[in-house]
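We show some of the complex, not the whole, and keep each chain where it was.
Naming follows writing order (A and B), and every chain is counted from residue 1.
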Amino acid sequence: MDNMDPGRKQLFESGQCCESNWYRGLSDVVSKLASSWDDTHPWEHGSAIPMPYQEAVLRIIDRGRRILFPGYFTHASINADNLEYYIGQELCMLFEDLSEQIDLAFCYQALAQSHPSDLVQTRGRRLALAFVKKLPSIKSMLMSDIEAAMVGDPAARSESEVIFCYPGFLAISIYRMAHELWRLGIPFIPRIMTEHAHSLTGIDIHPGATVGRSFFIDHGTGVVVGETTIIGDRVRIYQGVTLGALSVPKKDVPGLRNRRRHPTVEDDVIIYSNSTILGGETTIGARSVIGGNIWLTESVPPDTRVILKRPRLIYKGRQAKFHVEA
Amino acid sequence: MDNMDPGRKQLFESGQCCESNWYRGLSDVVSKLASSWDDTHPWEHGSAIPMPYQEAVLRIIDRGRRILFPGYFTHASINADNLEYYIGQELCMLFEDLSEQIDLAFCYQALAQSHPSDLVQTRGRRLALAFVKKLPSIKSMLMSDIEAAMVGDPAARSESEVIFCYPGFLAISIYRMAHELWRLGIPFIPRIMTEHAHSLTGIDIHPGATVGRSFFIDHGTGVVVGETTIIGDRVRIYQGVTLGALSVPKKDVPGLRNRRRHPTVEDDVIIYSNSTILGGETTIGARSVIGGNIWLTESVPPDTRVILKRPRLIYKGRQAKFHVEA
């Protein structure tokens, strides 16, 4: 009781709460929970090797962002003299962390599929290096995304503000790293990354989606970009936009997971807030503009504007009602 | 000044910012803020006993999730031999934390209601034990929710991915724990829990809502499930769905808080993204499907599909406009 919080200690010492046998009740619950655990079940994890660890994955994301934008997201002072040391040190630590998490992810996947550990290979470092080699091209993509934000948002004051503050840029940064890991066939880690971005920003980009250069998401809360979506260059989308699937029960369509289920958005398209575009055969043609609150499940040719019919307003005097027919 | 940041130290030593009397300005502000503090006011908290503490509540959530899914959300390696120790240790710590927070919550509630501390009872451990005994049935509900995700989402690769990564499953996990605490009549803590889930996922399920087995929320950002909502078994909802109240000023309707204000959603209903269903007398009949972007304030019989009239598309040549009339 010595480490006990003073408030609680006071309650204890008042003697009011000292009913006996608390732990008998607890141990019953422990037995029940432990006996319900079934090592052969696909999601019950029992092994000498731990699972991939979310905190390590988040550390990898943070290091990645510091490497891509030296001087941001850190206390450290960066200059031309120490730059290479700084990047080098961060990169080595990212490499070690990532190698380990990749190994664990493959080990876990093999266990989850009831294969013994002979499937487990030490591919972590090889794949981590393959990822690290992509960082310069990820940076080049992100620089185009920064410029897209400067062009697309009148409130953007500087590139630094975009890097520092813009949730759309944060989500895209994490997506671009996760997508490279996805392309390398690494399980779990890409999705942990993009769901972390989703949690921070409300922007849910599946790591399997394909996104061109100069992508800008403004505000972004509620954006959903599905697994098989293809987005061209210089596309701009706003909060609440869904690029989703027409829902079909998985069991009804064998092989559904491997088909295109999400739309294609060609170059230079703008999609305003809270619009929903669904289906693997839906293509939004280049340079089209989709207005707000649109629900679209079919293709649109290039150079098209899709808007809601202008609302008819009915004014009804004082204590008035204004009907809007959308 | 010795612990000062080098950058700041440099500024100080330049002598430019050493205007005197900073602290006179500060102490004026302190006096103003302190004198505006009124111990008799319902929300000004002054007491020898601290308030319930958000970080402790978040720790309880994390322990709950580790107990329900051993091996996840931890570095530790779990196997059949150490499982019972692991669960036992986590459960005892959860029990201690929760007992303390429950005591503090009741103490605080009594203070807030201007009752002296003689209302404070040491019910923390009793209620914490009652909660802990519900964990096996919470786990059984959550296992049905995992299966619902596997059935409902073609992108779901494994049960592990659902447990690890799916924000809908995270929000439902926290809701199911919070709901049991809510049913035990514990103040503050259930809402702190579900608002934490809301912050992490954008999914706002009130702890008072009633939710059946096999519940699946996909993507989930913007989902709102109100306090008196009743949801049946095998219901699936998408991002941006609101199950809300028709708004009435509280003062106009005495006892409003205790009435049904939110809808009933029967078994096997699907509600697509960004639809809004309002009102305590609104019932969505079993097996109905509510399309996207629907605004509904009245009941729908079983086996019904509710969809927006197909948009009429008007193509207007090149530099074209496509009007969508929803």
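Operating definition for what follows: contacts are C-beta pairs under 8 Å (C-beta built on N, C-alpha and C of every residue); 3 or more make two chains touch, one makes a residue touch a chain.
As the structure is a computational prediction, the values presented were derived from the model and not from experiment.
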Overall copies of the shared sequence [whole complex; 2 in view]: 3
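The definition used in the following text is that only the chains that are shown with their structure count from here on.
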CA centroid of subunit A to CA centroid of subunit B, Å: 20
Touching residues (chain side subunit B, partner subunit A) in the complex: 6-7, 48-50, 67-80, 83-84, 87-88, 91-92, 95, 99-100, 103-104, 107, 120-126, 129, 132-133, 135-136, 139, 146, 151-155, 157-167, 200-202, 219, 221-222, 239-240, 270, 272-274, 292-293, 308, 311, 313, 315, 318-326
Subunit B-facing residues of subunit A, complex: 5, 7-8, 10-11, 14, 16-17, 19, 22-23, 25-34, 36-37, 39, 42-51, 53-54, 77, 108, 112, 187-188, 191-192, 195, 198-199, 202, 204, 206, 208, 221-222, 224, 226-227, 240, 242, 244-245, 247-251, 253, 256-257, 261, 274, 276, 291, 293-296, 298, 300-301, 303-309, 326
